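What you see is the complex with one protein chain gone and the rest in place.
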Amino acid sequence: MSELHTVNKSPFEKSSFDSCMAHVLEGSAVLLYEDGVYAATKGTAAAAKVAAAGGVKFYVLGPDLKARGLSEERLTDGVEVVDYAGFVDLAAEYGKVVSWV
Amino acid sequence: MSEEIKKFLYLNRRAPYGSIYAWEALEVVLIGAAFDQDVSLAFLDDGVYQIVKGQDTAGIDMKNFSPTYSALGDYEVTKLYVEKESLEERGLTVDDLMDLKWEDEDEDWAEKDSIILVSREELAKVIEGQDVVFSF
């Protein structure tokens, strides 16, 4: 069964993102929120991992992005912005949520 | 009181909204500024995210405290060291940061830059030269 993985910690401060990336399987999705959104920005080590992950969809929570002063142009290609309702839809769509905190 | 002026450095290493550290540090700096010491701040690691411009917290129901960094000059905190490598690792440049200034009362309130861009090596030297270092 495909899963929705969520990460809410900065990839620079904690290993949550790296650990998530090491366990995410093809057909699953990763949603980045709170300080996790930093993993979705260009020019970072995390961006290379996002680009290298085949068959995995990436989402980022828009309000958390805006709060941190990050415009959508900063996002790594292929990362989609969702709002809170979109977060809920994803959780419902994937059935199982795996949180990397 | 004829106490000697001490050099205080506040190390800011956390992103602004994921934890309370950034705001707490700012409050401590503002309160501590009443004691007439030589205070400076350093932004490194995720701390550089604290002073990224264009922050808008309306969507996450938290106080946007980024404007408060602009008040530091009024509190005579005029040296904000920003580590270059920390910016680079995050895909940021100094142009992505707020334009933080202080006004020099002795020069008819001339505006001067507060941000001092330093390398990791230079910041290590700055830390070495302090009397007290507070970490957040």
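Order of writing sets the labels: A and B. Residues in every chain begin at 1.
Keep in mind that, in the parts below, a residue touches a chain if its C-beta (ideal position, glycine included) is under 8 Å from a C-beta of that chain, and two chains touch if they have at least 3 such contacts.
Please note the rule applied: contacts and distances are computed from a predicted model.
Student: Quick one: the chain not pictured, UniProt calls it what, "Iron-regulated protein A", "Sulfurtransferase", "MMPL family transporter" or "4Fe-4S dicluster domain-containing protein"?
Tutor: "Sulfurtransferase"
Student: Among the chains you can see, which ones touch the chain that has been omitted?
Tutor: B
Student: From the listed residues B:Ser19, B:Gln37 or B:Ser70, report the one that touches the chain absent from this view.
Tutor: Only one of B:Ser19, B:Gln37 or B:Ser70 touches the chain omitted from view, namely B:Ser70.
Student: Which chain B residues would touch the chain omitted from the figure, given the whole complex?
Tutor: Residues touching the hidden chain, for chain B, are 27, 30-31, 33-34, 63-65, 67-68, 70-71, 74-75, 105, 109.
Just so it is clear, only the chains that are shown with their structure count from here on.
Student: Averaging only over C-alpha atoms, locate the centres of chain A and chain B and give their separation in whole Å.
Tutor: Comparing mean C-alpha positions, chain B is 29 Å from chain A.
Student: What residues of chain B sit close enough to touch chain A in their complex?
Tutor: 14-18, 45-46, 49, 52-60, 62, 64, 66, 88-92, 96
Student: Taking the touch rule as given, give the residues of chain A at its contact with chain B in the complex, in rising order.
Tutor: Against chain B, the touching part of chain A is residues 8-10, 12-13, 34-35, 38, 41-45, 47, 62-64, 66-71, 74.
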